[in-house]
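What you see is the complex with one protein chain gone and the rest in place.
Chain IDs A and B follow the sequence of writing; residue 1 opens each chain.
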Amino acid sequence: MAGHASVLSDDSVLSRLDRGLESVERKMAFVSGLGAFALMVLAVISVSGRNLFNEPLRGYVDWIEAAMPLIAIFGISYVQRTGGHIRMDIVVGALKGRPLWLAEFLTTLAILILMVLLVWGTWAHFDRSFDMSKPNWSRDSSIDIGLPIWPAKLVVPVAFSVMCLRLVLQLWGYGRAFLLGLSEPVAVPMVLSAAEQAALEADQVQGHD
Amino acid sequence: TFVTEAAATEWNVSVWGKRRAFTEHIHKLADLVSEKTGGEFTMNISYGGLSKNRENLDGISIGAFEMAQFCAGYHADKNRAITVLELPFLGVANLDEEVAVSHAIYAHPAVADEMAQWNAKMLMTSPMPQYNLVGTGEPRDELAEFDGMRVRATGGLGKAFSAVGGVPTSVTSSEAYQAMESGVVDTVAFAQHAHLSFGTINQAAWWTANLNPGTVNCPVVVNIDAYESLSDAEREALDSSVPEAIDYYLSNYGALLQRWDEVLAEKNVTKVMISDEELAKFKDVAGKPIHDAWIAEMSAQGLPAQELYDLVFKTLEDTRAN
């Protein structure tokens, strides 16, 4: 199951930064995946505890809720790097060359503005639940076993900050492609036609049937 | 006209679930305020559209809406001071007493300080009767049968059931029915209106009539900036409407409680009476020890815990003396 191979590379500074960040992002995505695996293990413990030992897992729901931001958000930048967030490509798919890079630049810029604001907003969300003067630094706790919630809330602005770095690199990539009129720029996900996209997805499952 | 529109004050109010006895005082308050100000000051009550229930206090702090309802047990660390009201076995006998103790605690400076950190000011309580259990299967009328029982109970109630071996398992109120049906929980602790409104009574085989372990505390708060920017007339209309709104709530809830026995009969739910010895045993484990632990823990965090705790009992005495 190879990842999407749609980001080109060379020895430029931009490409090296791209690959450097990618190795961080890939680790973050792996943590997200581990979280999904932990969810499965947690359920096995909970169900067998309840049915075999009459000892349900205390705070099962609290633990799931604490793990979800890690699973659902932590690796968001890796998905952006590989162009994995879905979109409608009827318009973009028809563009080529400079108009394409301009369109990509503009939508990426809009995402960057959004994510910078959301880093602020999600940080404020974390900050309201965090108080160094309180036990466990906690000013918000879970419902059953009183877990502090701030670590789970902190996951989001951290993930979004990495995403902002990724977006800056992509803006650099698209801007460069636009200025130099490149046809195969590095460090940005290449637009694939729906058919190419499908072929890639099909590749992912190859060999495991 | 345009001019009056510009002068009008419209508050957004964030609550959750659907309209029920638990939210009637808010609707009454909205009606009274609008009436008293000739429609100048209106409230828009939103059920879940403005915030998630466990984040209503956050929304007030941000200033996204002006008024909201929340429950202390959802997030003890956000509102440590008022968790005194959720301690098990405080001995509150009826809704009038619940209103009196709640409002006395809300008026304490330690509570006002903590709420001010959320830019919030206590307006009124949403008095709830004692949370009794409904359950499936054989009635659990002995303490020993609470061991390993999966119970939907939050805050201090959850602690009380933990003390006798139960396992508090939180599902949101709207998932309680499904949780009972699927055996995720064996029992659900709710006030009567919630057993009706969330359908847990339809799953129940029995209801504990006299366990009376305690209740949850759910205040209605306002955003301080919004409150202060009201005109004098508007503020007066709001403040003066609180007692009326509470009265309306109490009479509405009273009617519901009167119907309760009929509902039990209609749904074929056994009314379980727990013996005095069993109750005494429960209180021994889940009453005083939990109270003492609460006082120690909160004092260590710099709250006037003993003072708040004593205020509850002093208020109860005063109310009963009147």
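Operating definition for what follows: a residue touches a chain if its C-beta (ideal position, glycine included) is under 8 Å from a C-beta of that chain, and two chains touch if they have at least 3 such contacts.
Convention: contacts and distances are computed from a predicted model.
**Student:** Out of "Electron transfer flavoprotein subunit beta", "Neu5Ac permease", "Glutamyl-tRNA(Gln) amidotransferase subunit A" or "Cytochrome c oxidase subunit III", flag the one the UniProt entry gives for the chain missing from this complex.
**Tutor:** From the choices "Electron transfer flavoprotein subunit beta", "Neu5Ac permease", "Glutamyl-tRNA(Gln) amidotransferase subunit A" or "Cytochrome c oxidase subunit III", the unshown chain carries the UniProt name "Neu5Ac permease".
**Student:** Given the contact definition stated above, which residue among A:Leu21, A:Ile111, A:Val162 or A:Val186 touches the chain not shown here?
**Tutor:** Selected residue, touching the omitted chain: A:Ile111.
**Student:** Residue by residue, what part of chain A touches the chain that was omitted?
**Tutor:** 1, 3, 26, 29-30, 32-37, 39-44, 46-47, 50-51, 61, 64-69, 71-76, 78-79, 82, 84-92, 103, 107, 110-111, 113-115, 117-118, 120-126, 152-153, 155-156, 160, 194-202, 204-206, 208-209
**Student:** Give me the chain B residues in contact with the hidden chain, please.
**Tutor:** These residues of chain B touch the chain that is not shown: 6, 10, 12, 18, 46, 48-52, 54-55, 58-59, 62-64, 136, 171, 174, 178-179, 181-184.
Going forward, only the chains that are shown with their structure count from here on.
**Student:** Taking each chain's centre as its mean C-alpha position, how far apart are chain A and chain B in Å?
**Tutor:** Chain centroid spacing, chain A to chain B, equals 39 Å.
**Student:** Which of the residues in chain B end up touching chain A in this complex?
**Tutor:** The touching residues are 54, 58, 61-62, 73-78, 148, 150, 154, 158, 167-171, 301.
**Student:** Which of the residues in chain A come into contact with chain B in the complex?
**Tutor:** It comes out as residues 50, 54-56, 58, 60-62, 124-125, 128-129, 134-135, 138-144, 146, 148-149.
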